[in-house]
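Complex shown without one protein chain; remaining protein chains in place.
As written, the chain order gives the labels A, B and C, with residue 1 at the start of each chain.
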């Protein structure tokens, strides 16, 4: 029958039921899960694609959304930076604020989501799902940011890109010799950190405590130009998204920006996203990489996978598997040129 | 038995099964759904709480995330502005960019989510779930934004808050006499529009097309100060969130900012959110208003409801019900003082 | 450019932003939402497809999962039966048990999901999300079911299909002259009711209270044969699913069963599902109608839509819109032959 002929092209590889082996490494378990299906398979594919990025000459953008630092993923991100599994970090402001809070020696606490929140309020405790934090202690981080901006303003009163500001913060925190965090590790490793919605976080709040008209000014358009240039100059680009939000969109739009600047880009070639969102709500956070291909954000020919999972499950597992697979392999990270780029070139409506 | 005694306090009002009545208005149907349970009841409660905001002296903040303009909710938001169901709009950049695109006379198109996206790419069509748009036509909106910024830069080279910039855009678009949109309606009604992640959108992309070092600079910290002042000066504040993202967080943080500025705020008193996200992922977008109470973002004594629904279903239904209920009622909207606020007062670590 | 040519086939109909009109009926609002996108559009399409079923000679199967009766949708289902918007109901046992509970004159209660559940336990109250019920009162429904089975057993000790048993229950409850419910309305209207997982509910629990070996026996395979025959004999079939679970699967499998019985079926021609589940978890409850087409459960040429929404929002809105649209129209429902069918025909491995 016609059916039998056509069938062969669909039946290439059987699902192999996952064997449980007490002696298995995480890497080996994930390989077996890669022979199965659903999100377990996608988790395994994520490791494969990330590995391809690191073995090739790919500039890896990493987008970090969600309250991942309060949830305990700070050291996972530090690992990504130190081992240079990523080349550029784009984050929500909250994650960076919480990183500063911890780098300054304070904690988040294991709590519960079944609480009387008004009782917590009375106790001066802020809740982030099942995590607690002391409101007063956050004020110390607010003040640290406020004072840092004051010093910067006195030295050089001009708009700063978020990358510049966060690099200065990383340098300053590193000098204080406290525990390693995301900003300190990024400063040391030369990994740029961008925060497109910086005002929409406690960083923005801290800077809004300034009296009078001369508050700190961020050059967020400068961030857009700079990241577009990183993408345009890279041999190949890859992306890893934890959640959606501004980090995902900001990295996605590097390809659009570069295209409108008449630069030669084709979309990111490798793409991994870990998300708890769904495509059918129509938002950018949950959208598929296929949708992104219509925009040219992801290359027509690309390796990509979506892992539908909470990142607090998926990321530690993926990164440990990657660490096991890459043991002994030292990646040569691409050099990024982060001088404030001013040469845009033509605009798309000026092309011939 | 003890059980019987305690039981009474829990059993106040029976669920009344929703009757189907072909002569029912939307408002009447929602009232009946309010006698039932689950999200259908929450939808009804949302109308009740929003009505309370409008009947009292409440300043209503509205947060708009998700691709709501491409999905056809632009006129719903215009209605909210014109009828003054809201006093302050905080939006993602994308929704405002897509609003400009439509105000300039172009369209979004009904499409399908089951497409070959590489074929769409070849045809120059961008997909947003089941909506299509013509990539080239977006360039006209890019250029409009670019040119507007050029004119502004020539007239007055200084950082603009997003509220200032978007007000100028609304004024300019209104002069062109095209169809009414969000920015034009907001300009005419004096409703301020904020865009905390402005760089993370096609607005940011358009401004990043500027060659040389002197690109447009947004004063996003100015936005933080200004919205904190609106919240602090208001008699009472209420919030309505469509989705989460930066708009929700930005409006939530007005209370935190004002508190750190030692101003007298107690958290928003009325709160409605329409969301497709869930609390158990731990992110701000899906978090409960109870969690927000621990932070003081929502008042300890407040009326609040979460409607778990796609906003393209919930919002038109809620707003029509509200329009039916408020027929003939003319709300006296609070006056907002939007001069760039420079008086912050004390910082929290300076209080006695 | 090639792009321009290809583009036209994708750009057929612009998204028309939804206008808010205080004089709008629900039906008219939904028509406008049908000109927009995302789930709001799907909600409108659901009305269109259901209308097509009712205007044609379609046998409409309705699958009811989730705690819809406690949540107040009992009268909506009664309306569907009385107005003959559906021809065959497949339900979870819980919904039917809760229907009996209410028909016997008892209530569910509006509650809250933020409760101390151990305190509720002490008060003898069972919680279903934000609905409360009195545990003791459920015992009356348990006893009613137990006694009914006893009477049946004495009269005619044989396996009953769930359809037979539920029809007897409907008849008996109707005689008691209490308020109209799902089972009484279905009995009167001649709409068969199936409960494939009948043992997995309080109906099953009640019958498990019988001492000794001679408890009631359900003929669940008889239900499978009977529903396959309804589907096979129908001119055309359509389906409406509220949630997934056994009702969705049971109705989907009518086409598979009939195919294996070498009967001439082509899959359901019309299909609507209202679901809060997602395809990417791989389960039947969240799967797309496209996936169902690969199995032949849904016809290759079919009209189908998935509405991602809580049914307590979507169903009352859809059914009211349908009632408004069909005002004055009296549907001629197909006759179902519900004698226990015993002629299966050939099995698929016996076909020539």
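By our rule, contacts are C-beta pairs under 8 Å (C-beta built on N, C-alpha and C of every residue); 3 or more make two chains touch, one makes a residue touch a chain.
Model, not experiment: these values are computed from the prediction.
Of the listed residues C:62, C:216 or C:241, the one in contact with the hidden chain in the full complex is C:216. Residue-wise, the contact with the chain that is not shown comes from C:207, picked out of C:148, C:207 or C:230. Panel shows subunit C; residues 65-67, 70-71, 94, 113, 115, 117-118, 120-121, 125-131, 135, 139, 142-143, 146, 159, 196-202, 204-213, 215-225, 228, 243, 245-246, 249-250, 253, 256-257, 260-261, 276-285, 287, 290-296, 300, 310, 312, 340, 342-345, 347-349 of it touch the chain omitted from the view. In the full complex, subunit B contacts the hidden chain through residues 37-39, 278, 280-282, 306, 308. Interface residues of subunit A facing the missing partner chain: 1-4, 6-7, 10-22, 24-26, 29, 32-33, 35-41, 43, 69-76, 79, 102, 107-111, 114, 119-120, 122-125, 129-132, 134, 276, 290, 308-310, 312-314, 316-317, 319-320, 323-324, 327.
Methods note: only the chains that are shown with their structure count from here on.
Each chain gets a centre from the mean of its Cα atoms; for subunit A and subunit B, those two points are 26 Å apart.
Centroid to centroid, with C-alpha atoms defining each point, subunit B and subunit C lie 36 Å apart. Centre-to-centre separation of subunit A and subunit C, using mean CA positions: 44 Å. Within subunit C, contacts with two or more other chains are made by residues 37-39, 308.
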